[in-house]
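This is the structure I want to talk about, given as structure tokens.
Some chains omitted; the rest stay in position.
Here the chain labels run A, B and C in written order, and each chain numbers its own residues starting at 1.
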Amino acid sequence: MSKVRVVVAGPRGRMGNEAVNLVKNTENYELVAVLDHRHGGKLLNDIEGFHGFSSVPVFSNIEDCFQNVQADVLIDLTIPEVGMHHTRTALQYGVRPVVGTTGFTNDDLQELENTCNEKELGCIIAPNFALGAVLMMKFSQMAGKYFRDVEIIELHHDQKLDAPSGTAVKTAEMISEVRESKVQGHPAEKETMAGARGANFDGMHIHSVRLPGLIAHQQVMFGSEGQMLTIRHDSFNRASFMSGVKLAVDTVMKIDTFVYGLENIME
Amino acid sequence: MSKVRVVVAGPRGRMGNEAVNLVKNTENYELVAVLDHRHGGKLLNDIEGFHGFSSVPVFSNIEDCFQNVQADVLIDLTIPEVGMHHTRTALQYGVRPVVGTTGFTNDDLQELENTCNEKELGCIIAPNFALGAVLMMKFSQMAGKYFRDVEIIELHHDQKLDAPSGTAVKTAEMISEVRESKVQGHPAEKETMAGARGANFDGMHIHSVRLPGLIAHQQVMFGSEGQMLTIRHDSFNRASFMSGVKLAVDTVMKIDTFVYGLENIME
Amino acid sequence: MSKVRVVVAGPRGRMGNEAVNLVKNTENYELVAVLDHRHGGKLLNDIEGFHGFSSVPVFSNIEDCFQNVQADVLIDLTIPEVGMHHTRTALQYGVRPVVGTTGFTNDDLQELENTCNEKELGCIIAPNFALGAVLMMKFSQMAGKYFRDVEIIELHHDQKLDAPSGTAVKTAEMISEVRESKVQGHPAEKETMAGARGANFDGMHIHSVRLPGLIAHQQVMFGSEGQMLTIRHDSFNRASFMSGVKLAVDTVMKIDTFVYGLENIME
């Protein structure tokens, strides 16, 4: 089987760097180029921190890149501003994009979907590549059909500014799409200290714990008479994202449609 | 909408008793008869422990029952020996069975499936009606596709005789159907005290905790670099089974096929 | 060794009933009488629900009781209104009280302490007999000396009216006696949904989860750089109180002072 030829955008970024290593360490992947606006014309080897990439060219312009290099997949973990341009251009050149972003607008997504359909090309845009977190949300939504009583506890380090976390809100939204609406707790329930019962989202309660030492954790608890079902994800570091990127690369090669969200390629 | 007319087999058993209450407390269900080998000919009201059922006849013979009473669903939570006869007979009379048992043979199940297909009648046989436990197993299987490293901890009261629990083994079996086989842990791993690493099932490890105070709990843990996904079910008492029975009754009225296992009617 | 002669007040109450069984099932205890305002003059055997107590007299008046029966210990799990009278009277007669109540006033407690000192008699008043819960609070207080960052999550069934629970507030109070005061979380932390960060007690956060299926649970989490310490108590039923009652009875026989709170007899 021929190798999957990959271009990585933003190799010096934290995530891009992990993606370079992922491609390097995966037997049937081949890194054919990188996009880096500052180092165009060099070899990847020449950029500080990269060794063993003497044959990988660096391009500062994506059109140059695809005109000179045959690629199958573009991995883009940069920022929405350049990400949309990269994705659009990749599709123009018949390269399948795997893009990690929450920043595309609905119009962007619609445009990409149309292009994919027209060209019958796979494309995966994912707000979250941590497979465990994606499954936690997917399972929570599935369980929400059968359990109307749900509470979410999310736990993060104490340097986090906002509460609740984006993942907790997203999880609650996904559950509320399928859950029969309900105000939980006893109707006469009373807080003797304000805030004890947490935030309220469509009758579900969300609690945000902040402690030094913690990293990023969430547990979703479903209760009904005589039982409880708990789904928990612990994220210890960003290496966890790479298994999701790999799943996306493998999948994007097999599909000829547009997919938003990893949960839609996990069954 | 007309009510679902239900017959309950074994109303004096612990589970049958809960089923009688379920039917009584569900608005669109109607209890039209019970099967009780010892009290045939009485009214349910006359059996000790039952009140408010003055119009519900008791039959000791299932054929008598269905010849005299129009029913939609039979709920049978008795024992496999009578359960198979009940299920077969119900289908003969066009009554849809909902049966809780692990005791039917493959031949039994094949026969029932054939009858269902022939008569285009719904029938649900379930080894486990605890929705949370069923979802825990279903989600574990789904996660097993993406995480090869799994450990199962099951925790029960210290009067339990066998370890690991049937649910833990079933879970491991379900995961191994989809998980790429792997011997987990470090290849040079060494137990300095025998048994520390638990039981081994296809390279997965299973740990059985027994403590007074505990009831029935299981957590399935999936790890990969930088993250962990945990799915846990706590069963506090048998009331938890009734939400599963209700789901099965509601579903069996809508289908015209044979289903084994609640996981197959939960999506 | 001679047996400990015990009088139980309120044998028909849920807790009193468990106490009668505790005395019955403990080899070196002997039930010498019960106090029951409605059944004075009978034998315990004659009260519905009690068997095998043909020699245990029932008294409706505590003075009568102690004038007629030689006792070592009074177990009183009734209500504060009669509890104080019972405790005072027991001490008058040289009987050591073991009392479960949160209802005594500071004046009551002071009076009892004075009487104990004067008579050199042991007496134990405990707001909580669940040893696990008492240890959870004691350990939390100890940990609070070394960890300034604490969050408490208490979880109860959804029929509970008040949030946070009395135990959670008590725990926070005990921790704040030793913990260096601190407003936890990031100074610029912001709730995008009100209540997400829970209730605030001296800078600590308390979260109250309510779900059907749950019973009574609490976990106290301490974080510092790179680590977390969690102390959790799960209460599944009231049988858990009896090991605490037994510890109190055994201890009250060995001491000649007044003790408030089981934590003070656990080292």
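Methods note: contacts are C-beta pairs under 8 Å (C-beta built on N, C-alpha and C of every residue); 3 or more make two chains touch, one makes a residue touch a chain.
Predicted model only: the values in this text are computed from it and were never measured.
Peer 1: Given the 3 placed subunits, let me have the overall number of copies in this structure's complex.
Peer 2: Across the complete structure, the repeated chain appears 4 times.
Here, only the chains that are shown with their structure count from here on.
Peer 1: Based on Cα centres, what is the most central chain?
Peer 2: Going by the distance between chain centres and the overall C-alpha centre, it is B.
Peer 1: Which chain has its C-alpha centroid farthest away from the centroid of chain C?
Peer 2: Checked the centroid distances; the maximum from chain C is A.
Peer 1: So what's the Cα centroid distance for chain A and chain B, whole Å?
Peer 2: 36
Peer 1: Please report how many Å separate the Cα centroid of chain B from that of chain C, as a whole number.
Peer 2: So the centroids are 39 Å from each other.
Peer 1: Which residues belonging to chain A are in contact with no fewer than two other chains?
Peer 2: 222, 224-228
Peer 1: Give the list of chain C residues in touch with chain A in this complex.
Peer 2: 149, 151, 153, 158-164, 169, 184-186, 188-201, 205-214, 221-228
Peer 1: Quick check on the complex: what are the chain B residues that touch chain A?
Peer 2: So the residues of chain B touching chain A come out as 130-133, 135-136, 139, 142-143, 145-147, 222, 224-243, 247, 266-267.
Peer 1: Considering the complex alone, what residue numbers of chain C touch chain B?
Peer 2: For chain C paired with chain B, touching residues are 213, 215, 234, 236, 240.
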